[in-house]
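Please read the structure below before turning to the comments.
For this view, one protein chain was removed and the others were kept in their places.
Each chain carries a letter (A and B) given by its place in the written order, and its residues are counted from 1.
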Amino acid sequence: MAILRRILVLIPLTWLIVTLAFFLVRVAPGGPFDKERKSSSPQVEAAIKRKYHLDESLGSQYLRFLGLKWERTENGTLQRAEGGLIAGDFGLSLKYRNHSVSDIILQGLPVSLILGWLAFGFALGIGVPLGVFGAVRARGWVGGASAIVAIAMVCVPGFVIGPALVLVAGLKLGWFPVGLWGGPMHAVLPMVTLGLYFSGRVARLAREGMMQALQSEFIRTARAKGVSEFSVVVRHAFRLAIMPVVSYSGPMLADLLTGSFVVENIFQIPGIGVFLVNASLSRDYPMVVGLVLLYAVLLLVLNLIVDLAYGVLDPRVSHE
Amino acid sequence: MSDSNQEPIVSPRLSPGARAWRRFLDNRPATAAATFLLLLVVLSLAVPVLSPHASAEGSDAQFASPSFSHWWGTDIHGRDVMTRVFAGARLSFLVGAVGAGVSLVIGVCWGMVAGYAGGRLDGAMMRFVDVLYSLPSIVFVIVLITTLEDHLRGFLSHLSPQAGGVARMVFLFFGLGAVSWLTMARIVRGQVLSLRTRPFVLASRALGAGHARILFRHILPNVAGVVIVYLTLTVPGIILYESFLSYLGLGIQPPQASLGTLIAEGAAQINPIRTYWWLIAFPGGVLASALLALNLLGDGLRDALDPRLG
Partner (left out) sequence: MLLVSPNAPGTSPGAFCVSRATASAALALTFLLALVFVVGTGCTPRKPADLVIHNTSEPETIDPHVLTGQPDGRIGSALFEGLTRFNPETGRAIPGLAERWEVSADGRVYTFHLRPKIAFSTGEPISADDFVWSWNRAVDPLTAADYAGFYFYIRNGRAISNWTNGPAGRPTLGIRAVDPRTVEVTLENPTPFFPDLCAMRIMTVVPRFAVERYGDQWVRHSPLPCSGPYQLVSWRPNDRIRLKKNPLYWDAANVPSETIDVLSGDSPSTALNLFLTGEIDFIVDKTVIPTDLADTLKQRPEFHPYNYLGNYFVRFNCTRKPLDDARVRRALSLVIDKRRLVDRITRMGERPADALVPPGMEGYEGARGLGRNALDARTPAEFDAAMAANVVEAKRLLAEAGFPEGRGFPRLSYMFNAGGGGGARMHEQIGIEMQAMLQRHLGIAIDMRPVEYKTYLMEMSQRNYDICRGSWIGDYSDPTTFLDMFQSDNGNNRTGWRNAKYDTLLERAAATPDTRERARLLLEAETLLVRDEAPIMPLHYYVGMFAYDPERVGGIYPNLTDEHPFSAIYRKPRALKTAAAAGAAPATRK
């Protein structure tokens, strides 16, 4: 029941987020059709605004966006304006005027999803073992070294690691393509660039979780019962240890799956990560709202999954 | 309760705080890191003042490599890189501290209360975090700066004529602060969810302890480790986010510098054609070493504050 309620709550919550985004982006100064060159005549400018209904009041635009706007047709009958959210239509992009928002998202999302999944796998695949190992061997030099590697990954930004990887593995060694999207080889450098940053964070969180788990009462009990150290770590402590990583996974995965501005820019990859930043800057209202909706749904669903995962990993977490 | 695994047996007569302090002092990497950070802070305050070159002052020596007169070389305007790096470090440390402070105060409290309360309140508080997390922060900062900056600038200029840059800074901090605490709240809440049914919490509740006492005396020490680790992750994130905002024209006002913007500019030096390595190596080195020290310090603090070692 609790889960059903959580799922139902998603709908008004998404609506709230989208509504906030709708108005927020319209409050920002300037409009989508402000250009360095003015239109040739005021009539042209007015015509553009009218085409995209930007001449209407905010309330009317909002109703139209939702798909709840009724207009009088030429023969005098009331009719619902076409499109709108309830029809699953976000409208046309105001910057890329030959594409609808859904068209752009549908073409770019698969790319971002693939890259995001790969980077997520990379981040967990590198980060979790590194962190767990670092915690188990915390006192020795191995633990220290793994901590330093993790820290190094955290503090080198993507816009440094990306070009550096391209320079070495792409240009000097010629192992990987330096950009564009195509075969599996094209995905390697972007995946590493995107994944490294997160794997450092995952490693830090996993290490912390494991250190705590190893000191917790039931692990001591297990040790006292003579369970082998390997079994203690893998079978008992691990589930507690990845709690912080799991908490972090929700926002992390939402970020990864919706693409990265920096990585898509560096590798000239046609995902949707560049669009959110560029749409905000170019005041492409429908595009911003569409992407925020996508992101919000992803985030909310992932956080729901994370909350459910808590219960699986630690039965003491209950949802009353 | 004592444990055979723990070597440093500290005199039980000392207060918990004093014992934590002693444990911290015994941790050599942590004390070294603290000293190093302190040194960096002192340098960032002193170098821009003591240097023979002002941080914004150009010269004819464009892209001079490191030499006796310019230890870390010069940039496109002939400005001394060393002076700029430390002037930038000052700003970046401030940005990092503000982000960490907001994250610590709002994020930790929010997460603790939500996790501890559970149920409806938890749901509402976390959905609020989700909403803020979903909104595009760039648009938020644009709106903030453009609608309010003129007013604040006008107000501040009554106080001092050079206050223009301060107005921008206030909004920068506001914008950074607004996004820095969200993930922290999620992580803390996740930990508290699992802690609140632990025997020691149940026991103290049975003994009649109030909610505030349980939260701050029993739960907080147990999440301190994760909080400190995530704080050390927040700081680099915030410092780099500042450089992104500045790149978009929403951040600091040139010729002011920050470590983030210096590194972002220096990243262009990673190319196959020509490299002025000092433009990326020095700001990058300072940031990396500062963050490394911060993490070591964080580990030391974490160990020192660990309630199970008390």
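Basically, a residue touches a chain if its C-beta (ideal position, glycine included) is under 8 Å from a C-beta of that chain, and two chains touch if they have at least 3 such contacts.
In this text, all values refer to a predicted model and were calculated from it rather than measured experimentally.
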*Hidden-chain contact residue, picked from the options B:71, B:174 or B:247*: B:247
*asked:* For review purposes, identify every residue of chain B that touches the missing chain, sorted by number.
replied: 1, 56-58, 62, 76-77, 142, 146, 161, 164-165, 198-200, 203, 246-250, 253-255, 265, 268-269, 271-274, 307-308, 310
*Absent-chain interface as seen on chain A, which is shown*: 28-31, 34-44, 46-48, 51, 95-99, 104, 107-108, 110-111, 113-114, 117-118, 121, 163, 166, 170-171, 174, 177-184, 186-187, 217-222, 225, 235-237, 239, 264-268, 270-271, 274-275, 281-283, 312-316
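In the analysis below, only the chains that are shown with their structure count from here on.
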*In whole angstrom, what separates the CA-based centres of chain A and chain B?*
22
*Would you mind writing out the residues of chain B in touch with chain A in their complex?*
3, 29, 118-119, 123, 126-127, 130-131, 133-136, 138-140, 142-143, 146-147, 182-183, 186-187, 189-191, 193-194, 197-199, 222, 225-226, 229-230, 232-233, 236, 240, 248, 263-264, 267, 270-272, 280, 284, 287-288, 291-292, 295, 299, 302, 306, 308
*asked:* Applying the document's contact rule, which stretches of chain A touch chain B when the two form their complex?
replied: 6, 9, 13, 16-17, 20-21, 24-25, 27-29, 144, 147-148, 151-152, 154-157, 159-160, 163-164, 167, 171-172, 201, 204-205, 207-209, 211-212, 215, 217, 220, 240, 243-244, 246-248, 250-251, 276-277, 280-281, 288, 291-292, 295-296, 299-300, 303, 306, 310, 314, 316-318, 320
